[in-house]
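Data block below; observations after.
Showing subunit A:
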Amino acid sequence: MPILALDQVSKSFGALKVADGISFALEKGEALGVIGPNGAGKSTLFNLITGNIRVDAGTIRFAGEDVTRQPPMARCLAGVGRTFQIPQPFEKLTVFENLLVGGAFGSRKTEKEVGDRCADILVETGLYPKANQPAGSLGLLQRKRLELARALATDPKILLLDEIAGGLTEGECQELVETIRAIHRRGVSIIWVEHVLHALNSVVSRLVVLHFGRVIGDGDPQTIMASRDVREIYLGIDV
Partner candidate 1 sequence: MSDHLSASSWTVSTRTRGSAVSMLAILALVALAFAAPLFVSRSVVQDLFFILTMLVLAQCWNLLAGYAGLVSVGQQAFVGFGAYAMFAGVSLLGMDPMAAILLGGLAALALSVPTAFFVFRLQGAYFAIGTWVIAEIVRLSLAQWKALGGGTGTSLPSGATRDMAGVRFVADLLGVRGPQATDIVCYWLALFLAVVTIGSIYKLLRSKQGLGLAAVRDNREAARSVGVDPTWTKSFVYLVAALATGLAGALIYVQKARISPDAAFSVPDWTAYVIFIVVIGGIGTIEGPIVGVIVFYILQNLLADYGSWYLLILGLIGILIMLFAPRGLWGLFADRTGLQLFPVRRILAGQPKPKDIRGSD
Partner candidate 2 sequence: QGAPIKLGYVSPQTGPLAAFAEADKFIIDGFMAATKAAGLNYEVVVKDSQSNPNRAAEVAKELIVSDEVNLVLVASTPETTNPVATTCEAEEVPCISTAAPWQPWFIGQQANPGDPASWKPFNSAFHFFWGLEDVIAVYTNMWGQLETNKKVGGLFPNDGDGNAWGDKAVGFPPVLEKLGYSLNDPGRYQNLTDDFSAQINAFKSDGSDVITGVMIPPDFTTFWNQAQQQGFKPKVASIGKAILFPQAVEALGKNGHNLSCEVWWSASHPFKSSLTGQSAGELAEGFTKATGRPWTQPIGFVHALFEVAVDVMKRADPTDSEAVIAAIAASNIETIVGKVAWDGANLPPFAGRNVAKTPLVGGQWRLKDGGGYDLVIVDNQTAPNIPTGGKMEAIG
């Protein structure tokens, strides 16, 4: 049974169709990459999966259960963890407290029970030195790491990552890839939206291409990267 399955999911903002009958499934433990031009609807897809935006039509099943009508907190408790493309930290809370919120609410535990795990995640994501600073004081890169750390704190079964590698140096990028691989090895399923393709391709085993809210490609990274559509639409390389 796939951990996540989308069936004919559609969403419009006014006249703009941002999801147009999207269907795909993700097996437990799989790592999937999503690429597509700006505005293709990738972040919207995430918002639909997490429930931050309601679908117009179609169904979303998580771990066999229909979650289409569930609010975001229920889906989070069920095991959907996410990062926001534009980081959304709780600015007045400290970095550590940001994780505590995720830990305590996202996995229905007490603060005590999740304290150690949150601290370990801070170390893992390299945020430990900033643990007691207000999240509002972080720069963009650290905000993005905080997004990842907070999502991990909710103890997700599936992790949705939205452009967390953009703007990293080569070395940082490598570190991030290692971290995500480690998370993946622990059995967490991953969907990763990313423009930094070499990083993406060193983690995922499958790529989905979105264009104008439609899936125009779905398969293993080599085939997809070599396909005509992707080279033309996404990479902007004349064929």
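With respect to how the candidates were assembled, all candidates are chains of the complex that A comes from, given by their letters.
Following the convention adopted for this analysis, a contact is a pair of C-beta atoms (placed from the backbone, for glycine too) under 8 Å apart; a residue touches a chain by one contact, two chains touch by 3 or more; residues count from 1.
Everything quoted here is computed from the prediction, not taken from an experiment.
Contact annotation for this complex: of the listed candidates 1 or 2, subunit A touches only 1. Residues of subunit A that touch candidate 1 in their complex: 50-52, 71-73, 76-77, 82, 84, 88-94, 96-97, 100-102, 104-108, 110-112, 115-117, 119-120, 122-124, 126-132, 142, 145, 150-151, 153-155, 175, 182, 186.
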